[in-house]
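Moving on, here comes subunit A:
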Amino acid sequence: MNADCRPALTLRQDTVGALAAMQAVFARDMKVAFRQRQDLLNPLLFFVMVVTLFPLGVSPEVSFLREAGAGILWVAALLSVLLSLDHLFRHDFDDGTLEQLVLQPQPLFLLVLAKTAAHWVLTGLPLVVLTPVLGVMVHLDGNSIGVLCLTLLIGTPVLSLIGSIGAALTLGLRSAGVLLSLLIIPLYIPVLIFGTGTVASAAEGAPVGAYLALMGAFLVLALTLAPFASAAALRISLSNG
Partner candidate 1 sequence: MWQFFHKLGSPKWFFGISARLMPWLLAGGILLLMAGIVWGLAFAPKDYLQGNSYRIIFIHVPTAFLAQSVYVMMAVAAVVTLVWRMKLADVFVKSVAPVGLVLTFLSLFTGAVWGKPTWGTWWVWDARLTSMLILLFLYGGVIALDRAINDEKSAARAVSVLVLVGVVNIPIIQYSVEWWNTLHQPSTFKLTEKPSMPAEMWVPLLLSVLGLYLLFGWLACLRMQTEILLREQRTRWVKDYVLAGRG
Partner candidate 2 sequence: MAFDSFSAFMVMEGHGPYVWSCYAAFFLLMIGLMVWSLRRRKAAIEACRRGYEFQAGRNDQQAASASAASFNRVKVSQD
């Protein structure tokens, strides 16, 4: 074959913009999730069940629940986010979608950010929506419930973002679920402390603006750093696949 006289194809100089590619990733994840609605309910059911365990296991007294309620809800939310993280990249890894994602010409960390955003909309946001109901069940007052919802609204994206690093690191490993919890729980501690601490201050009537701003700073920090770390971790995990 005489390859020499064949015309070379012109190389492409431009491609789909990062924003459009992020939208496509987000849209596909949403579509896949809604094809299997049962999976969407699982973290929510888990959330409700964990909260139910505390009155049963410790004490149904109003005074105890009022004091511990915010902490219980936060811990339950944290655990249910943790539970759902294993699926963040797992299915994509198994069917090869992740390889295609890594090979897309857009910066990988933006695509990972889009995936994490989809994960939050599907798990974190429903938890926040459900919180007022559970807050009433553990006898929190109206003001505390409001502040609790706010802290969860700021805090759950941080949980998803940090969790995405762990999910990417443990991709394709045996017993990835337990390992993921081991790696990630220590990193969740600051968010938990400030989440519950803010509600506690609110219950004492102290102003909470500063604490919420600090949680906002956590969110900004996680938004800027976590996608890079997860993208690097994804590349590593795929490299030996």
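Regarding candidate selection, all candidates are chains of the complex that A comes from, given by their letters.
The definition used in the following text is that contacts are C-beta pairs under 8 Å (C-beta built on N, C-alpha and C of every residue); 3 or more make two chains touch, one makes a residue touch a chain; residues count from 1.
Since this is a predicted model, take the numbers as computed values, not measurements.
Within this complex, subunit A touches only one of the listed candidates (1 or 2), namely 1.
Note for the complex: subunit A touches candidate 1 at residues 162, 165, 169-170, 173-176, 179, 182-183, 185-187, 189-190, 193-194, 197, 200-201, 218, 225, 229, 232-233, 236-237, 239-240.
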